[in-house]
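Missing here: one protein chain of the complex. Every other protein chain is in place.
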């Protein structure tokens, strides 16, 4: 199997891949953010990279190095900025990095880019970075960009199997069953099952407060329990997500 | 041996390390840049991370995720921006990311940070990012920051052994003997010795031209030959650099 | 009843309100965005202002002038930027305006601010503006900021009454039953019921494409039908939202 | 009479207006700024909108929502930033909003835009916003932009009638006879005649001081008395200004 | 007489001057802008520097190097950006340079700064630079800043002598009698009297157009004739301006 990770290719090999035409470059977008006592800080970059890699293998794509730092963690989806270890960028700075990377890929001749977001808080700053890059390239440029939170490719069927008692929604799935299962699948040595906290799903009011009410967030940083996680569930999710994701890439970009 | 990579620690473990006091956090600063046909695009991030890791192990430090994208490649030190694969950031965007990361580390309680630069072109935008972060923190903040191009810790003795015919200077050491030897030491599977180009050391005039004269740069992207590289030389350089680097860290930060 | 709209108060009256202590200032955050053929472009500013006013009357607050321009419309929640009339700001510019307004309110002595978002796409740039403003003010400043999309205060009960056949979710509620009902309640002269398009709820795939696939969006710009809208439903929603909103303000800010 | 306010049109109606060709879009540029104890904080947005509306009616134009927040108030023309209620933007942020709005109007197909400034301090940041937008659009774009402080269309004759004892100059006309008369004409319910302060025209030295000498400014915030204001004078001024303004628009843009 | 030009002092001498207390640092703010066929492009930097120097001599001040590039030339006061040679900065960039210089002077211990503007178009971007610098320094900082267009210190009496037929106003005094007389006084070798164009005072309408109507501006770039200029008038103006300016500096800053 040929290399899919861009940082592990020589520029000559990379050029060949681009010159063959139809290359799709995946940009994983992660964060450095608390993920409870049982998962490491780098989960979002690791998982978005792992998913990007799986999909790239299926569609013959290339995976650029992940953005390791993401937008500021919010209490209702990532626990908030008050946790030590969470290391975040200002929104505009994240957007500008995305803008630069896309513009550079365009210079290489790439016209098909996929942003694989693994950190919910990144979403709008990725959108803005894409929009600014497309403005730079001009309305007639061939560049087309796909963007997604990778978990959205999970099917209802799989969610039903993973959450036999009902799916609490992606909002609380921070360091919970899905991410923990995926880490058990991809990086089992970085999951400390004995440290999973016992936590009832957090309920947030319909408003945010700034500076955040830290008492709204469990001291563990986990928003709903990861107790139900398993490597098997991880494999199930990966299969569903990557199949759907690869299909969508093929549909959008041909090949 | 305990974990040194920050993205592989849980936030709880990271907090413990910070609370013990005297923690030193290393930030490797790389690039995605052509390194000839015999080395991968990610060399600078890989080597700055590897060196940071070695030094962190010696001084009990922590290594944050590398900045995988760096400042624009220049013909005289990195070959230039015209190579496919080279993927660079605007200077201010790089500085702002550095500023954000330092400010976040300060929020965690970290007061000792080391920027380990593995990409020559990054230097001044790292300096600016540091200056802006220190301005944000205020003149009375305890934060102290060390910054270096890691190869500057190499001793004259080792340079003499590595270059028996004389050291051509760091300026041309892009994808040449030092970086290739280090990659043979740290990531031998990512060095393709049979692809090393035969190139006489490039001589540049005392001025730059923009848009760059691409004919000033060998088509391989290599500025002087890597033929003399070996894993043994890599080990020699690593030992010298890491010893000197660790000493400097201890001298500056105690411990 | 005394004036609640800040732009209709003299500075002397405004100062009195602030000096009495406990003043809460509401900042409605709108957009200029297509809302189908049956609603005007200014819906989001009008509704966020109207709701802010209702709540301000209940809690003795002050309503600052709305931000009339918002972040870029997205296909899946606002139809997208390709519609004539949709007039949007770059994300950073929106954040900076929010930052400036909050910093100025702080200079007046205000320490309780509520951002009332009426345009889903604004959310993260408002969050960033708040974060930047709080950084400017310093960690010891008394400023506390509430932020919400106003419709999130709608109760399950009311949603049940408004959508007897089941609530399709807020995602598709652009220019649909809720916004149309609210406009019928607050600005009936600006609703053209005979122009409501017949549209089945749009289904979006789990990814975005840029430049947007305009064929994913109905040519009317409406994502699900507004046929079920009525002034009565508008009144029902307003009552529920404003009651819940005012309670939350009182709980957070006292008074 | 057909609608002239853009935020009250549906996107379909707006599109028709643009497609008819020759549409002129007016952007009122206001502020939220103290205007003495007898006028409300929103005077500049209200008056620039009212004038824009009158002129738009005469020339068949469209009025976009006003910029409700403007540049920082200066002692010699607006009293200064030390008054509670005055809520201002950084200059660059104001320019960027103007840039964005113009670029969006160009996307709609608009090529004739009029910035109607109602706040003297805005002037140069509007100019910069226009220049940046035109740079974005490129030198060959058809966009043409008119910009004015609306009061400059007042004739010498009318000024003679309004100020029988001699016109003190626009510099001191902050919250004074002209603005008060215009408010009596357009929004009489927002003028509190009994609160007009007795103030001799302020004389400023030929230099500014920062931080401002607040003692240079009357505590009322009024720079010369509004005692001579009347609704009749307001009508007189409006007639002269709008006639001259509409003529200029027709001359520049045809129609 | 001791040196007043900062760039001609050693840092040791500069430090002595600052340590004596009460030092006033003047920052001349110029431009590179067409000044007709009879005056050089650098007039604004030359004259603001010359005036600053005269005043600094009188009050024992220090003159920092001029800002040689200013804000964009406008038709009604500087002829416009379409003239070759006119070389201008974006407004924000000018403001940021001013901000940086003031912050650096504050670091040196300077608390009294005078911005001497010689280019009308600079005014508001200087004001913004000052405001941003003062925000950086914090509300409790001792820094006080004076700002002026130097010609505003000219007395009515002198204007009467210089313009025996009536003063047309500063607006048209671009490359006209005042600037030409001042150049004849300070830099006679850079005035080419035989090239002074014959031009009636230009009359501008009450609005601006962008892109500028270049036909509104005489092809010479001169807005009213400089025929009446003389070195004697230059001396007269200098005496009046510098006397008034020095008095104001003494009044504001003591000494």
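A, B, C, D and E label the chains in the order they appear, each numbered from 1.
One rule holds in what follows: a contact is a pair of C-beta atoms (placed from the backbone, for glycine too) under 8 Å apart; a residue touches a chain by one contact, two chains touch by 3 or more.
Since this is a predicted model, take the numbers as computed values, not measurements.
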item	value
Interface partners of the hidden chain - shown chains only, full complex considered	B, E
Residue among B:5, B:127 or B:171 touching the omitted chain	B:127
Of E:105, E:130 or E:176, the one touching the omitted chain in the full complex	E:105
Of E:24, E:55 or E:89, the one touching the omitted chain in the full complex	E:89
Of E:32, E:115, E:154 or E:217, the residue in touch with the unshown chain	E:32
Positions on chain E where the hidden chain makes contact	5-12, 14-15, 18, 32, 34-42, 45-46, 64-69, 81, 83-90, 92-93, 96-97, 100-101, 104-105, 107-109, 190, 192, 195, 221
Where the missing chain touches chain B, by residue	71-72, 74, 90-92, 95, 121, 123-125, 127-128, 130-132, 134, 144-149, 152-153, 205-211, 244-245, 248, 252
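One rule holds in what follows: only the chains that are shown with their structure count from here on.
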item	value
Chain nearest the overall C-alpha centroid of the shown protein atoms	C
CA centroid of chain B to CA centroid of chain E, Å	47
Chain C: positions in contact with at least two other chains	90, 92
Touching pairs - complete list by chain label	A-B, A-C, C-D, D-E
